[in-house]
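The complex is shown incomplete by one protein chain, all other protein chains being positioned as in the whole.
Then we have subunit A:
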Amino acid sequence: MNTGILIFISLLGGLLLWGILLYNQLVALKNNTEKAWSNTDVLLKQRNAELPKLVAVCKEHMQYEQATLQKVMEARNKVASALQSGNMGELGAAEKELRIGLGNLFAVAEAYPELKASDSFQHLRERITSLEDNIADRREFYNDSAAINNTRIEQFPDVIVAKAFSFRRFRLMSFTAEETRDVDVAAHFTS
């Protein structure tokens, strides 16, 4: 066979294989990011399922803290609604509200020795705290996955394949200013 034709076939084959490789990599990144989101989503739902139980246990002992309990439940509903609509902005705000509400609830619970001694309360507090820690870990994992995807689809030559096949950016789950600020160690000693 003519050498020129062989060279042309080889070059064409090389380009085609490279294109397929880039496409498959972008698909894998998209799937990884979606999987990372479902990793976080499942924990958010598990925590949301535990909150009504916590509120019910608290209600038995905390007759004068209805407003605090109400705030937790309202924030929980907002998280559930944001999860359903997939709105990351709303989810971030609702999560912040819920975390503040839970913080208040656990702080107020200190004034109720019977509640603190309750097995159910202790179990639910442990479980929710552990879920919160895991949610923080998985949110970080999701943000890493989304950042990698977003960077790749804007880099050359990946951008050509990404534009041609409409690969989309993923929105990061925002961290609140409270969570990202430096820890003020001195404040802990003076308080």
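Following the convention adopted for this analysis, contacts are C-beta pairs under 8 Å (C-beta built on N, C-alpha and C of every residue); 3 or more make two chains touch, one makes a residue touch a chain; residues count from 1.
Following the convention adopted for this analysis, contacts and distances are computed from a predicted model.
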Name the absent chain by its UniProt protein name; which of "Aspartyl/glutamyl-tRNA(Asn/Gln) amidotransferase subunit B", "EF-hand domain-containing protein", "Acyl carrier protein" or "ABC transporter ATP-binding protein" is it? "EF-hand domain-containing protein"
Among listed residues A:3, A:63, A:84 or A:166, the absent chain is touched only by A:3
Touching the absent chain when the full complex is considered, from A:71, A:99 or A:123: A:123
Full-complex contact with the absent chain, from A:21, A:56 or A:117: A:21
On subunit A, the omitted chain is touched by residues 1, 3-4, 6-7, 10-11, 13-14, 17-18, 21, 25, 28-29, 32, 35-36, 39, 43, 49, 123, 126-127, 133-135, 137-138, 141, 144-145, 148, 152
